[in-house]
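In this view, the complex is presented without one of its protein chains, the others remaining in place.
By letter and in written order, the chains are A, B and C; residue numbering begins at 1 in each of them.
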Amino acid sequence: MATPSTSTSSTPSTSTASSPASPLWQRPWARWAGPPLIVVVLAVLPLVMTESANDTLARIGVFAVAVLGLNVVMGYTGQVSLGQIFFLGLGAYVTAYGVQSGWNIVLVFVLTCLIPAVVGLLVALAAARLGGLAIAMVTIALPIVGVPLAKRLSDFTGGSQGLSARFVEAPEGSGLYDDQWQLYVVLVIGGIVFLLTSLLVRGKYGRAFAIVKGNENVASSMGISPYRYKVLAFTIASLIGGVSGFLYMVVVQYTSPETMSFGHSIELLVAMVIGGAGSIVGSILGGAFYVVVPDLTNAVDPSLTALLQGALLLAVLFVLPGGLVSLPRVLMRRLRRSPAGRGSAAPPTTPSSTTGSGTAAEETETERQGHA
Amino acid sequence: MGKFIQLVVDGLSTGSVYAALGIAHVPEGRGTLGDLTVRENLRVGAYLRKDAKGVDRDIDYCLDLFPNLQDRIKSNASALSGGEQQMLAVARAIMSKPRLLLLDEASLGLAPSTAKNVYDAIRRLRTESGISMIVVEQNANLAFTLVDSATVLEVGRNVLTGTSAELKGMDEIRRAYLGG
Amino acid sequence: MGKFVQLVVDGLSTGSVYGAIALAIVLVHQATGLINFAQGGMAVLATYVAWRLTVNDVPLIFAILVSILFSFVVGAVVERWLMRRFERGDPDTAVVVTIGLLTLITGICGWLWTYNNQQFPSLFPLDTVSFLGVSISIRSIGTTLVIVVAMIALQGLFVGTKLGLALRAVAINPESAASSGLPVGRLLMVGWGLAAGLGAVAGALVAPQLTLTPGMLDSTLVYALAAVILGGLTSPIGVVVAAWIIGVLENLAAVYVPFIGFDLKVAVPFILIFVVLIVRPQGLFGRKVVVRV
Partner (left out) sequence: MNMHLRSRKALGIAVASALAVTMSGCGGDDTGRSGDAAEGAPSPGITDDSVTLGITTPLSGATAGPGTCTVAGVTAYFGAKNAEGGVEFGDGKTRTVEIEALDDTYDPQQAAANYDQLKGDVFAMTAGLGTPTNRAWRDAAIADEVPQVLIMTGDPLFSDTEESPWQLGFVPIYQNEGEAFGEVLATSGGDHRVAILSQNDDFGAGYVEGFKSAIEGADNIEIVDELTYEATDTSVDAQITELANSDADVFFNAMSVTPLVISSLQKAQQLGWTPSWFLPSNTSSPTAILEPGGAAAFPGIYSVSFSKAPQSPAFAEDPDVVEYLAALKQYGNYPDPPAFPHCQWSWMVGATLEQAFQNMEEPTRDSFMEALRSIENFEAPLMLPDTSVNTTEGGQPAVSTVVVQKYNGRGYDTVTAFE
């Protein structure tokens, strides 16, 4: 989360982590060979792996989609959002309620996308006008007010006992186990969302988001209304959050007010930055971090969860301030420079000259060497 | 001048070297502290000085030197115009009572009349305080109104050196700028 | 009538708790331009040190002073060896580093002193004073007074002293501040140290009521952030007043506004912020800033 003063959220962060794709995929041959190869591997994987590996991969898929949504509004558009978990929770509730009321599953999925998107749109319409501070505070309010509200609307949400919905048994004829079927559902839906989003951020909208993130005043001087694109980014993020809520129900099949607790929103932000902000592959790595780390610390020592997770987080950021997605780039630099023997892993982010002044307006050019 | 030249200064961060040795630097980007008021910017300039009365006296001197700053003393530095910010940058630099003042493109981005006011004030400063100055300036004519001697650099090479009187009218200067 | 005044007084006391942490957050932001999520965690760590001393029969006042000093050192060390590396980089990364620090500190406290509720002795006696038909606990008066003193001290530091001015200059533009000879490194450490010391005071004030656990100040952090946003990032007085407003309005809304009730009173600070930000985007007391591009 950039410091709430708008200036820092629009500090022209020149960290290379915000480059949309790591160099590996830019090679022409990778662009052709890569995707089909991945699809084949993902198609075979669920059949090969054990049940708990399938569950883990499915949960990684759920939270990778949630982190992707957060990236759209935060990584790519530079707005501070600490409420993404609210949209996941909302999506999960819509799914659970829909399934329990026996609605058609396709209708349930459509509603799980629409309702969070509409809520996100309404919130953004009001908040985007007020700049970084307001968006940050409103998004903090969503999960914090959402939990007691979920308890109060108990006839929809099952109150504090929550709702469970088992609706993803493997179809009879397929000969698949439930966990394999669930993993396929997550991979298909998640894959589509990732594909659409990567097209979005690479296209016209992506460039507009980047400019709004870079410098809102420059954006408006170029005829790009920061307000319109912030609302769009927030709505898309809410929609993706809803989809991740649907996938959450596919995998966990139970939801309660705890699902959307504020602590998880902070963990999603951590996952986004650790994976690599503003990057598609970073979102996947972020989802993996969110899911694998608690299992890892449980394996090491269940009574030291917080200590191990804190230490691990700081260690990763110390070595890779740009997030896990910058690992290949950092290794490359180290490989190339090691013959010269002086390979210091300077942080890849080129520092902007100020740490973000407190002014509400964007950072003035005059403070940098060049002249406006 | 001798003392500075003998000292080995490379490798140290510019900030600590300049201030400690009594060198004041007016950076090209002016380094204005936007959030602070004009008075606070001046006080930051005098951070290393211990004589409180002397500092107050110098603030009044600066306001006299740059009258435009007088009525903006309370407002945030970020609200000042380009010219006013340049004046503030110079004022802040001399607040540390330097022995050597480095002026880096003081007229850049200013309207000609404002640039002239800034240089007039600096000339008055030179005569009254006797601070030695090194001025980097593209606007040759403006520079010659201030400096005693000058060196013309072309693509980094020292093309010409002499007193400002000698160099003033020479077409050499024009050729160096206009090329060909 | 008594009930109304009672709710206001209770609100002021809870508001002071939010205000204390908010002050520490403003101090760090003024000095380094960062929002420190670990502010509450560092305060809890200091309070555990004070608690450990009181268990070994060290007098309370002395234990608290030691914990303030300890916290100052921890704040400076954290800035020098952890935050320094991230201050110039991407602001989102810096915030996540403070979140990592919060998790680590909570883990250390849980590991060394378990997650059980520890009793922390109170600076102020437990009995109450009644006036205007309202009974006010000396503890809440004491808490409010200490926060007022801290607020005035902080405001004085930032506006009146050379150190305060230097801290702010460094936060705005470290290179430019350095060119005037300001020891940027040491000032950043001092900024974090002061904030951590202030956090230790807040921890010692709050622990008797909340009982000491590693996550004692977690829920306060959100309210402190709300107060910081509402009060304006540049003004210590504004932030404490905002914290009081939040504390009082929360109680009043819970009782008098039928729909809100006690479960949704948590929404009050956010609705308040929304209204204020529509009118004054820089917060109640923050300075209006005009910048020429």
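Simple rule for what comes next: contacts are C-beta pairs under 8 Å (C-beta built on N, C-alpha and C of every residue); 3 or more make two chains touch, one makes a residue touch a chain.
Only a predicted model underlies this, so the values are computations on that prediction, with no experimental measurement involved.
Taking the complete complex into account, the chain left out of view touches A, C. In the full complex, chain C touches the hidden chain at residues 3, 6-7, 10-11, 13-14, 17, 106-107, 110, 114-117, 119, 126-128, 135, 137, 209-211, 213-215, 218-220, 223, 250-251, 254-255, 261-263, 266. Taking the whole complex into account, chain A touches the unshown chain at residues 23-24, 27, 30, 41, 45, 48-57, 59, 147-148, 151, 159-162, 164, 166, 177, 179, 248, 252-259, 261, 263-264, 291, 294-295, 297-298, 302-303, 305-306, 328, 331-332, 335.
We adopt the following convention: only the chains that are shown with their structure count from here on.
Separation between the centroids of chain A and chain C, computed from CA atoms only, is 30 Å. As a whole-number value, the distance joining the C-alpha centres of chain B and chain C reads 42 Å. Averaged Cα coordinates give chain A a centre that lies 49 Å from the centre of chain B.
The residues of chain B that reach two or more other chains are 27, 31-32, 34-35, 78, 82, listed in rising order.
Counting only residues that touch two or more partner chains, chain C has 172-173, 175-176, 234, 289-292.
Of all the residues in chain A, the ones that touch chain C in their complex are 1-5, 8-9, 11, 13, 15, 17-18, 74, 126-127, 130-131, 133-134, 136-138, 140-141, 144-145, 148-149, 151-152, 217, 262, 266, 269-270, 273-274, 277, 303-311, 313-314, 317-318, 321-323, 347, 349, 351-362, 364-365, 367, 372.
Chain B contributes residues 13-16, 18-20, 25, 27, 31-36, 40, 43-45, 47-48, 76, 78-82, 92, 96 to its touches with chain C in the complex. Considering their complex, residues 29-30, 32-35, 37, 82, 85-93, 95-97, 99-108, 110-111, 171-176, 214, 222, 225-226, 228-229, 233-234, 263-264, 266-267, 270, 273-274, 277-278, 281-283, 286, 289-293 of chain C touch chain A.
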